[in-house]
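All protein chains but one are shown in place.
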Amino acid sequence: MENERAKAAQRTTRLHLGMEAMETLRQVEEFPDNPLAMGYFYKLFQKMFTGDSMLPENKQIIATMCVQVPDELIYATGAVPFRLCSGAYAYDQIGAEFMPAKSCPVVRATSGMLNINEEIWGDKLSSVVIPTTCDQKKKAAEQIGDWSYNVYSLEMPSSKESDAARFYWQESVKQFALDLQKITGRKITRKNVKKAIAKKSEAGQLYRKLHELRMSDSPVILGKDMLLVTNAFFMDDIDNWIPAVTKLLAELQERSSEKITVSGRNAPRVLLTGSPPVFPNIKVPILVEQSGAVIVADEVCSSSRLLYDAVAYDEEILNDMIPAIADRYLKPCTCPCLSPNNDRKRKLVEMVKDFKVDGVVYQAFSGCLPYEMEQMQIAKVLEEAGIPMLYVETDYSPEDQGQLSTRIEAFIESIKMRKRKRKGGIASAAGRL
Amino acid sequence: MHYFAGIDIGSTTIKIVLTDEKELLVADYVCPTGSHFHKHTVAAFNDVLEQNDISKKNVSYIFSTGYGRKLFKEADDSISEISANAVGAGKIAATVGKVSTIINIGGQDLKIISLDNDGHVKNFAMNDKCAAGTGRFLDMMARNLEVDVDELGNHHLNSTGVPLTINSTCTVFAESEIIGLLAGGSGKAEIIAGIHYSIAKRVARLSKRVGSLGDVIFFDGGPAMNQGLVQAIEDELMQKIVVPEKPQITTAYGAALIARETFLYEDGSYVDG
Partner (left out) sequence: MNKLKRAVNRSDISRFRFCFQIVSFVLLIYGGYLAINIGDQLPTFACVFDDARGGSCYLMGFQHQMSTPFDRMFTGRGIGILMGLMTFAGFFILLNKAWCGYVCPLGTIQDWITKIRTKTGIRYSTYSAPTFNKLKVIKYALLVLLILIPMGIGNSIAGLPKLSHDFAVPFCMICPGRTVLPLFNGDISQLAIDFSSIPKMVFSSLGLLITGIFFTGAFVKKRFICLFCPMSALHYIFSRASLLRLTKNADKCTRCGNCYRACDVGIRAIADDLEHKNIVKGDCMMCLKCVEVCPEEKCLQVSFVGLPIFESTEEGFFKRTTGKQNGK
């Protein structure tokens, strides 16, 4: 009886997941003139969310949460990293059954996903690595550990300023490397770490090229597509991801030289920051672009923070390479679980300049206190820089779409009016009174 | 002669405004949205044209706004009600001064919009998912008290006692509170005043989210016709507020003004005054 009910719940959740994914994909593909190379990513998500299982086949899987888990070390063992952080409302609803109403949807959905798939995933995931980032992830880690998962808590400092914090993290990552050898039964050597760094660096270089392409005055890729590309990195095999992005990049570069753009020259340029948009929950970015703006840059852990930073080691010995990898995941990190987080403020102001941003959209998931609280500081910094910011508090439920679209449209309209006025053309009627 | 239309399709009522090239208000029209809002909008629009003897081809540009803006395909363009409201209120209140904040209570929402010196939307706050403290809430309460919603203001002004406390702005809970108060023998007028104050308190709370309210606070939307509510909000904000003669049509008027500007701009004959 119990078993049958669980089976039914799994079936219904899978159905919901598929419906949700297809609806998001429909909205994504509805935009005119999508790059052909994006087809790979649309299909990938369709397959992942409507197929039998999301997990990669025939690979040893090390599941991760948060951007601070060093992929390089996992690649070095020959296993594949699989980032769990979920954006699915279907899983969020499962999580809501046992998690507090005010908890963060990312944590809730991820816990829900692990809960409902426990039977199969428990065997397939060699380990679930959860860094001690925010309080909710830490507590969720303990809970997930009670199920049939092998949870690895990767100790991380709550600040990155002092040398002590840096060394603590380096030691923590070194220990992780040692433990990974036990988990996977394979040795981490100088040679395979070197290869792993090179592979991740190749992905990073591709990301940076896309990133720079978005700085141009005539944008060639929409933010919703960009987010799908980076989201795909969570789950896709890096060896498939790299050629797919290479193809996309080539197509975009060609479009750029032919002056084919995704929007008019005057479309407001928006920077997205805050809680991570993860497929299928990319409703805010989609609404922004449906309102006629272009997301030209993002500062979120499901995109730029995931792929931008690069590892540089000085000496080719494990004792220098592993600390170098560790540094890459802590020092430039702008996760609000770190305090102080002045680097995030500086980065945002710099990005506003580099990407000629007209306005910032700050998304915070209700329940994600670090982002909700940091909003005040960011708002202040951006106000000083003279950049309008829209703060939207939202979650994974589709119910607030109407409200959100009005708010987002009004924000984009106000940017447009400001832009027109600056150009000395038509002013808003109110502006002339 | 060119005319410009602004059509505000709200959750409860449809508002239509026509202006001419000089931004003068030529006609305004309010009717319930009903279930077939598209059909109703088309019919209402034709009514307005007929009543004012204007041919459809003289209407050079139509802007739709409000929740139904996207679905009214006859419009040339659409704009969010927040932007349209800012433009309309700015123009209507021009004689009083520069509007710094707009309080808009609609059928199902409650908005606080703060404007900068140029009349641009600077910041805004809206109620979240539910309709607490909106026009719909007033409707429901009036029905419970068996008074006409248009009479709520008069009842309030005629009340002699201290307004009663209604703790909840949630329609369901407020209803049971009111039933309790009625059963306890409280006066209708005091209950109504209490309802108004509970909405006003909500407005005051929400307005804290947009920062400073400034000197000129403009109150529009259907419930702004309710004098009792106006007084309650003035008390809670501790400040005088400006209520236009026709509070329901500000947003539609704003949309019409934007239609006019867009048309003249595209036409090339626009001169920035």
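Should a chain be cited, it is by its letter among A and B, assigned in written order, with residues numbered from 1 in that chain.
What we mean here is this: a contact is a pair of C-beta atoms (placed from the backbone, for glycine too) under 8 Å apart; a residue touches a chain by one contact, two chains touch by 3 or more.
It should be emphasised that the depicted structure is a prediction, and the values quoted were computed from it without experimental measurement.
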- Query: Among the chains included here, which ones are touched by the excluded chain in the whole complex?
  - Reply: A
- Item | Contact partner of the left-out chain, one of A:Lys194, A:Lys247 or A:Lys419 | A:Lys194
- Among the options A:Arg14, A:Arg108 or A:Lys347, which residue touches the chain absent from this view? A:Lys347
- Omitted-chain contact residue, chosen from A:Asp52, A:Asp146 or A:Asp163: A:Asp163
- Missing-chain contacts mapped onto subunit A: 162-164, 166-167, 190, 194-195, 197-198, 201-202, 205, 208, 309-320, 323-324, 327-328, 331-332, 343, 346-347, 349-350, 353
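Just so it is clear, only the chains that are shown with their structure count from here on.
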- subunit B residues touching subunit A in their complex are 23, 67, 79-83, 86-87, 89-91, 94, 98, 109, 115, 118-122, 124, 126, 128-129, 254, 257-258, 260-262, 265, 270, 272-273
- Task: Over in the complex, which subunit A residues touch subunit B? Could you list them?
- Result: 388, 399-400, 402-403, 406-407, 409-411, 413-414, 417-418, 421, 424-433
